[in-house]
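Have a look at the structure that comes next, please.
Removed from the display is one protein chain of the complex; every other protein chain stays in position.
A and B label the chains in the order they appear, each numbered from 1.
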Amino acid sequence: MSDVASYSPRTAAWARRRRSFSDGISRLRKDRVAMIGLVVLVGFVIMALIAPWMSPRGGLSAVDSINNPTWHPPSRDFPLGTDHLGRSVAAQFVWGSRVSLLVGFAATVLTITIGSLVGISAGFFGGWTDAVLMRLTDWFLVIPFLPLAIVLAAVLDRSIWNIILVIGVTSWPSTARLIRAQVLTVKTRLYVDRARALGASRPHIVARHILPNVAPLILASVTLAVPIAILTETTLAFLGLADPTQNSWGKTLEEAFGAGAIGRNAWWYHFPAGLGIVAVVLAFTLFGRGLEEILDPRLREEGARR
Amino acid sequence: MTILELRDLHVTYKSDRGDVPAVRGVDLAIAAGETVGLAGESGCGKSTIAGAVLRLLPRDTIVGGQVLLNGDDVYELKPGRLRAVRWTAAAIVFQGALHSLNPVRRVGEQIEEAIVLHSDRGDAGTHAVRDRITGLLERVGLRPDLARSYPHQMSGGQRQRVLIALALACEPDLLIADEPTTALDVMVQAQVLELLAELQRDRGLALLFITHDLSVLSTTCDRLAVMYAGRVVEEGRTVDLLKTPQHPYTRALARAFPTIGDPRSRMNPSGLGGDPPDPTHLPSGCPFHPRCDMAIEACATADVLLRPIRPDRAAACVHVAVSA
Partner (left out) sequence: MSELLRLAGVHVTYQSSGRSGVVRAVDGIDLTVDRGEVLALVGESGCGKTTLIRAIIGLEPMTSGSIVFDGATVATGQRELRRLRRRVQMIFQDPTGALNPRATIYEAVAEGIRIHGLAGPEPELVATALAQAGLRPPERYMPRFPHEVSGGQRQRVLIAGAMVLGPQLLLADEPVASLDASVRGEILALMRVLVDTTGISIVAVTHDLGLAWNIADRIAVMYLGRIVEVGDAEEVLADPLHPYTKALLSVVPEADRMEQQILVGETPDPANVPSGCRFHPRCPLVASGEAERLGIIDRCRSVDVQLVASPGGRRSVACHAVRLPNDG
């Protein structure tokens, strides 16, 4: 048996984290729906990462595609056919996944960062801080999102980073509210009182007690924020507000629509991008739902207490 | 007349860790007008018995033996009859009144619902039902106008009274009170105990009183049964049992709440070492032997069942001499 003097809290903590991590993994494995989501997601991420090797960037250029047939249905040379300018739809699909996922992830990082900071400060400090931050949040919440995003996207330069910025600054309020609510419940827990009675400072309480008990919620809201960001990017691109130099699925849809793919019954032009969006969004939602079930402290604590 | 009779009741829960035997062979009978106390630590199976009587346990729970309510086996009843039996034959008062009441409905509406659902006393909103609600509230010592309040507007004691009124709504023959005073203050506890005693006296109600606090039972019950690890380890008339406890576990429980003024307990709190047994891994032999200060070698191997001492008195301990 271990001797007291050699007991290392850090080793024990890591062993425990490993254990609960592998616990979570095995529980996730049993969740078939979440696993399907995960597999689809990983597939898209791999595709996005190896896009440069899968299809040369030249496939996206109308100039380089000048000799290709236009409106060509799927064939051996063009697995997903060509568009009205003779460009490979497959290349657009592969490269488009890059933009959609990048925007999805980057905008989510921004959303969650702002949302968490605002939510935690408002919830923990309360009083004036809370009042000011929450009025700000409400203000962002009541502004109709799409017009604001359109105005911002129109005013700013049309770059992919500005799209990310637009999505980030318009979608944090709901995250902030969610996290603030959780902080408020955690704050009233008796163990926070105990920490105060032990002489703990505010930073200590936030770091040791509030954050660990809010983190699962933050993680869960990430998986919900990503699909929203992807859909928003699609919307903006479809409205013609995308970065003109980058191919995203939304932009593909917009061009297909503009070129009259629907009227020509050129399903191969718009279907891949549309299905890609649906697949990624659905995969995220399925995976996120499974993750939430594993991370939700209520469900877990209930289970542990039985 | 016997209202409730348990015959060799076994209850086993299903869990991820395997079967959990919560009740392992309990015989108990309660007559009309009688108050029986069921005492024991958390996890001893006493609340499971309450659930077993009204069939409120999870679906996959295995129940063996018989539960006879007014002579009918509860586990043989058809669903329709079962609904009728719940609440009209036996009703239950839980601890933590706040969670047992619907927070968004007025108290009066909740009592009305119980009356209308479980009896043919009339439809909602009629004079008869309204009079009945008023009568019930007065019966439990509440002002009738409190029917218009929401649960959160009431104090803990008032909510507990509302729960008792709800339980009485269909004039059951048996009232099961599961830790009804645990969350309450001393003075309110005394009020609720007095109310229960009064109801029991006036209406000839059979009362099954479940708690971990022997001292509460001492003033209210005719008979006591002490449970440990899913079995009754001692039973008898209250005064008799508390004065001369035969099982070491009963003795420890009785000593846990001191008699104020008794010099033996002054500056000398008395408890019971060790932990309650894990139902999935019960100790061999007598399940109490690891915590027992009177254990002998045989206790580790030989299980002991209830031994009759005299009429109305039995204990499950090797040190108890079996009466002829």
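In this text, a contact is a pair of C-beta atoms (placed from the backbone, for glycine too) under 8 Å apart; a residue touches a chain by one contact, two chains touch by 3 or more.
Since the structure is predicted, the reported quantities are computational estimates derived from the model, not experimental observations.
Among B:L57, B:V188, B:L282 or B:V318, only B:V188 touches the chain that is left out of the view. Annotation: of A:R18, A:R32, A:R135 or A:R189, A:R189 touches the absent chain (contact as defined above). Only one of B:Q110, B:Q158, B:Q200 or B:Q246 touches the absent chain when the whole complex is considered: B:Q158. The missing chain lies against chain B, touching residues 41-42, 155-158, 185-191, 193-194, 212-216, 218-219, 252-253, 255-261, 265-273, 275-276. Residues 1-9, 12-13, 15-16, 189-191, 193-201, 204, 208-209, 212-213, 297, 301, 304-305 are the ones on chain A that touch the missing chain.
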